[in-house]
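Missing here is one protein chain; the remaining ones are kept as they sit in the complex.
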Amino acid sequence: MKQVVIPGELLSEERKKLGTNVYVFDGKIYSRVLGITDNEKEMAEVVALQGMYIPKREDTVVGIVNRVVFAGYGIDINSFADSFIPKKIMRNELKLGDIIIAKVENVNELKEADLSFPRKMGGGEVIEIIPVRSPRLIGKNGSMLDVLTNGTSCEIFIGKNGRVWARDGNITLLKKAVQFIEENSYKDNLTNAVEELLKEKK
Amino acid sequence: MRSTILESEIQKVIALAREEKRIDGRKLDEMREIKIETGMSENAEGSTIVTLGKTKVIAGLKMDIGTPYPDNQDEGSISIGAENLPLAHADYESGRPGNDEVELARVVDRAIRESKAIDFKKLCIIEGEKVWIGYLDFYTLNGDGNLFDAGSIASLITFNNAKMPKLDSENKIILHEYSGKLKLSRQPLLTTFVKVGGKILLDPTFIEEKSAEARFSVGTTEDGFISAMQKGIGGSFTFEEINKMIEIAFKNSEKIRKQIAKI
Partner (left out) sequence: MKNEKKVDYKKDKKRLDGRKMDELRPIKIDVGVIPNADGSAYLEWGQNKVYAAVYGPREALPKHSADPLKAVVKVEYRMTSFSVPQRKRPGPNRRDQEISKVLGEALAKTIFVEQFPNTEIGVYVEVVDSNAGSRVACLTAASCALADAGIPMRDMVSATGIGKAFNELVVDLNKDEEDAPDAVDIPIGILPNSEEIVLLQLDGLLTIKEWEQVSKMGVKSCKNVYEIQKQALKKKFELGDAGKKIVELKEDKTVKKKVKK
């Protein structure tokens, strides 16, 4: 059964495979965070409900140009440290406020992210949500993203860092749907509910 | 110093303002929703939480006994302090109140003091020896701009509802016993504007304040007086703009007074 757990809450007294956000003490498995767990699953894991973005290798993120200096650009990726992109790896020139999409190539010991394959997004808007809830915007095999794209006709890109970039289509409706998903990320039947919501408001 | 505001966000606010639009969809002269709670702090002689949009402040009053100023032997006094708590915004720092907080407290203080809403002669206990001093301090619990108006509303309500401590035969305060209330003869309120992209915005949010070229606050009373004015930040206003803001301030504060009267 799915349930909400708090940090330090006992998940299992038996040995289990260990997933994310858990720790073992004295042979028992506990949660590290406030989140959702499913005790019927083979693996002991907790999906965090709250928390800021901590960069990880291979994450794709939506960044905003926050600083322009001689050698390159300071990029805000919604983390506690800006990333830096040298001018020489960008094909186009960037200006303050430009939106880019990039991959986290590496994270150093200061949790600063090196970005690779930066791509400038022309126009569009950024919607921000609680970063740990952003996987629900994509859904299983991209099912939620399909629903959002079909329902709003927007071109959508979802970053792991709690940022959604969108262009064209009904952005106001998309914002409503994204907010709904953020507020209900831990509930069942979310994809159906969003489909319903998009039909209703169209 | 921390700054969690992106430069590009500021540019966006300015560009929108030029088209007479705001990032939260409000009209230029539209105030955010105000919520009021009172009496949460039992140790205070009066206390109020005002929520203005996402801005939230708590004000509390302690009445204390002091000696009068040499030139006003038969008058008590008030003292207003303001603090932006580091719990209220990622950019607020701990430590002694900075220049911004001192200005904030002084403008809120002036709007009330200079309106003569509180009769300082009535705060006299023994002429030349003992007078009441009303220490009102307000603290920002969540900072999203326009602390001037939020602080002013919270301060006024706190004074309105303040209980006066009881004195013993030696004129010392008896803790937790009260007799009567502090009476206000006027209801002065501040109204604050900023100029962004050449346009005048009422009740600015945090990001709008960061985007502003100039700020203006005016204290008004229900009977047509101006009790305080303060122009802040670099930048300037024309007389025409000032007059327009004063006109809006009188109208807008009247709405808030109605809401306050319902408490």
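Here the chain labels run A and B in written order, and each chain numbers its own residues starting at 1.
One rule holds for everything that comes next: a residue touches a chain if its C-beta (ideal position, glycine included) is under 8 Å from a C-beta of that chain, and two chains touch if they have at least 3 such contacts.
This is a predicted model, so every value here is computed, not measured.
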Residue in contact with the excluded chain [from A:39, A:106 or A:192]: A:192
Interface residues of chain B (partner: the chain not displayed): 2, 40-45, 47, 54, 56, 58, 60-62, 64, 81, 83, 85-90, 94, 96-97, 135, 137, 139, 141-144, 175-176
Positions on chain A where the hidden chain makes contact: 2-4, 6-10, 21, 23, 25, 30, 32-34, 36, 48-52, 54, 80-81, 109-111, 132, 180, 183-184, 186-190, 192-194, 196-197, 200
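Just so it is clear, only the chains that are shown with their structure count from here on.
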Sites on chain A touched by chain B in the complex: 64-67, 76, 96-98
Chain A-facing residues of chain B, complex: 6-9, 11-12
